[in-house]
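Every protein chain but one is kept in place in this view of the complex.
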Amino acid sequence: MLCSIQSYAMRDTRSEIRPKLGIRLWLCGGWLFCLVLGALFAPWISPQDPLAQDLFAARLPPFWVAGSEPGFWLGTDSLGRDVLSRMLHGARLALIVAFIAGTLTCLIGSTLGIFAGYYQGWADRVISRFIDIWMAFPPVLFAILLIAVIGTGMTSIIIAIIIIDWTRFTRVVRAETMSQSVMDYIASAQVAGRGKFSTMVSEILPNLLPTIVVLLSLEMGIAVIVEAILSFVNLSISTDSPTWGGMIAEGRISIHQAWWVLVFPLIALFLTVLSFSQFGEGLKDRFDPVLR
Amino acid sequence: MLSRILFTRLLSTAVTLMGVAVIVFVIIRVVPGNPIAMMLPPGATDADIERLKAFYGFDKSILEQFIVWLANVLQGDFGNSISLRQPVSSLVLGRLPATLELSIFALLMAVLIGGGLALIGTRSRGTATEAAIDVTNGMALSIPDFLWGLFFILMFGVLLPIFHISGRISPSLNLDFSTNFYLVESLLRLRFDIFMDLIGHMFMPALALAIPLAAIIAQLLKQSLKESMNLDYVTLARTKGYSEYQVIIKEALPNAVLPTLTLVGVQFTFLIGGTVIIERLFSYEGLGNMAIDAVINRDLPLIQGIVILFAALFTVINLVVDMMYVVLNPKLRHA
Amino acid sequence: MMYEVRDLQLSLPDMVRKPLLGPAPKIDILKGISFDLPKKSVLGIVGGSGSGKSTLGRTMVRLLEPSAGHIKFDGQDVSHMGEEKLRPLRRRFQMIFQDPMSSLNPRQRIGRIIAAPLELHGWDNVAQRAIEALVMVGLPESFAKRYPHELSGGQRQRVGIARAIALQPEFILADEIVSGLDVSSQAQVLILLEDLVRELDLTLAFVSHDLSVVRRLCDQVIVMREGLIVENAPTATLFTSPQDDYTKELLAAIPLPDPDQPFN
Partner (left out) sequence: MIAYLSIRNLSVSLSNGPEILRSISLDVDAGEVHGLVGESGAGKSIIGKSVLGILPRAMGITSGEIWLDGVNLLSLSVAQRRRRIGALAALIPQDPLTALNPSRRIGPQITRRLVGILGWSKSAAQARALELLKEVHIENPEHVMRSYPHELSGGMRQRVLIASAFAAEPKLIIADEPTTALDVTVQKQILRLVGEMQARHRTALLFVTHDLGVVSKVCDHLSVLYAGMIVEKSQMRSFFAAPSHPYSRALLAASPKYDDLSGGLVPVPQAVIDQLDGEITAFDKGSRT
């Protein structure tokens, strides 16, 4: 899973001719902002009840296709539930998981990484050993297994994401910390009389922040995907609650009869993951003093 | 030196695998939904439950269970699957070839696409071609294999149905193969009809797995090729009458391949991890698909077997890559 | 005496030759160094690459802990002093680093870089003092708002000097501070340092691979080779009548801008 996003370390070295325009930041930020609004106000702006079934209105096509009905803008699924309303409600779970799981994973993983990289010694050896073990697990299977064990529900999804993904932060932050630790400005802080912990916080951390912000934003996208995958294999939350992954699973089955059930959640997922992954990079390009 | 590194790495691999075994065992034994309860026929008595528990060894302490299980595993006995009622080892080994063929096919695709893009990008550095490659790479990197799979199902399953999007082989084909390495065996037996059918099924899931890795290879290899092109010894070669193409291939590439190789090793394990969901998506009868069924059915022995097999595969791949790195790097070889 | 160094030894573990089990073998970097550095004098520490001259410097400001021997700073033995006890002393001995790109935190503004150590030692008016330090090294006040990568090599090295003198130390270690600079900025930085030493009554140790740079600045020169001092002499004596063969070899190898210098 997500092998694409696993390789953070090299993103820094991206070619120097990348577009410096802020447009990327605006596009990604814009989509995420709309999504947050949609999720927040889902109960008020949804045209239909996302759970209401109507077998007489099953598999209605989206509004521009002949045979559609007003009020069901993006069509209905095989049980007659409105696709748009379900997507808006699905966005709530996706975003809550993204923000909470992303942030917690980032905090836990980065903390372990900076301690391991800066203090080294036995703490580093233990943490590195755990990373080695974690790297030997197939992450999707690991996540599915965890959910099966600790039960479905939003908290479980968040816990599962933290457990499978802390190593992503730890690995990158540890390596980056180690390369910063040998710089002379660390020696200089020591010459000035700064303590070890204080040096870590006030000298090293600011130099890690751009990397951490990019990773955090990536992780939020990954959390959205993990949630979708878990819903896809019917292991996220109660089965009739609207989730993007659940809609995709259903759309996959009825793909030849009602393509729109798959296409719209898929587009939403695509844009969200892409936006999250580019948003952090955009922030870094815009605000990192060394690049600016 | 080489043997010392090999020994250290083997030792560390063993420790890692042991860690995996412990963690899998612990996770599974704290499962709250009692697996026995799920297997019972209606109207079973308490005595039946106790008998089943004793049969599967669930009545002993966790530590005891672990030692018994580990001793069996070391003899190649992973127990019997609860849901399929067959030995785990034969079930797992029966599915492994399908997953291996898919993963290696995807890896080859990724190396060809990514390597090709990197070479083109390096030759045309500083031009619009390079910029286009960079932008495409960035997009391809951001989208995980799961979404690529769904995208291909829509594009090539519904809009332009030119590839199969379900299964490993057409059911109408009469198979009398002696191994489960269908792709390899069909080639050896010169059954090109079967070979093409297998490729037709494999192409979409493999491409979904390959695209993110191809983008990573293209990006990293291009980056290190460009850095290598600025190295003094490459510059020196350029003054000696070689053509640009010769300089890239013969001087810059061997140097640039080394960092890429390490990365491809790790990324290959991620790719194999990705087969779990991709196989599910394309109903491909491999290990991953079986693993998800096993989790849904709470088939503990089978889950353990599959996870341990994946972990063993990953650590072996990492070990091989490490060794290749040492062999290809004269500084380590002759230190 | 500012510094009294006695039989100083330092060895580091050699991770390349570390056996599978057990400790790594040690490489001896400093093999018994003794010298005195009087207050308000300028000491040159010279040697080729691998001579241990930078290690000696870093041990003097206690970035490294010696394996044996003693370092006395202003009468106090600092050789194995813990970081807590060292802290008040640290203000009194400062260091200027070789590579200013690495020694200036890339994500802090210049003003912050100079002010942070002052804040740490509980001084007031740190922003104002930082600007005064900038002016003293000949940089405009506006540089306080800049980031290190926006400066030239010579300017960055001046920031390094400003950071060191802002704490009003008694001793400064300058580690190869002009080796990355062009001849004309080299001359500017050296003259600046010379003036500061005189104005602020500093004691200075100047580590360099280049004997010719040392001559103008230093009162006393130590020539090092493979972790040992081969010659320790007042500058004038060292240049006019070197005693050790290695010193003679070093002197003879410096190409002077003079076609008549015997060189072969």
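In this document, chain identifiers A, B and C correspond to the written order of the chains, with residue numbering beginning at 1 in each.
One rule holds in what follows: contacts are C-beta pairs under 8 Å (C-beta built on N, C-alpha and C of every residue); 3 or more make two chains touch, one makes a residue touch a chain.
Predicted model only: the values in this text are computed from it and were never measured.
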| item | value |
| --- | --- |
| Among the chains presented, those that the missing one touches | B, C |
| Residue in contact with the excluded chain [from C:76, C:142, C:212 or C:243] | C:212 |
| Residues of chain B in contact with the chain not shown | 125-126, 231-233, 235-236, 238-243, 251, 254-255, 258, 328-331, 334 |
| Touch residues of chain C, complete complex, unshown partner | 48-49, 182-184, 186-188, 190-191, 209-216, 239, 249-259, 261, 263-264 |
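Here, only the chains that are shown with their structure count from here on.
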| item | value |
| --- | --- |
| Leader among chain pairs (count of C-beta contacts) | A-B |
| Chain whose mean Cα position lies farthest from chain A | C |
| Chain closest to the assembly centre - both centres taken as Cα means | A |
| Distance between the centres, which are taken as Cα means, of chain C and chain A, whole angstrom | 48 |
| Separation of mean Cα positions, chain B and chain A [Å, integer] | 22 |
| Cα-centroid distance, chain B relative to chain C, in whole angstrom | 53 |
| Complex contact set, residues of chain C against chain A | 58, 61, 63, 83, 86-88, 90-91, 93-95, 97-99, 102-108, 116-117, 120-121, 147, 149, 163, 167 |
| Chain A - residues contacting chain C, complex | 183-185, 187-196, 202-203, 206-207, 209, 288-290 |
| For the chain B and chain A complex, residues of the former touching the latter | 12, 15-17, 19-20, 23, 27-28, 30-33, 126, 130-131, 134-135, 138-147, 150-151, 153-154, 157-158, 209, 211-213, 215-216, 219-220, 222-223, 226, 263, 266-267, 269-274, 276-277, 280-281, 288, 291-292, 295-296, 298, 303, 306-307, 310-311, 314-315, 318 |
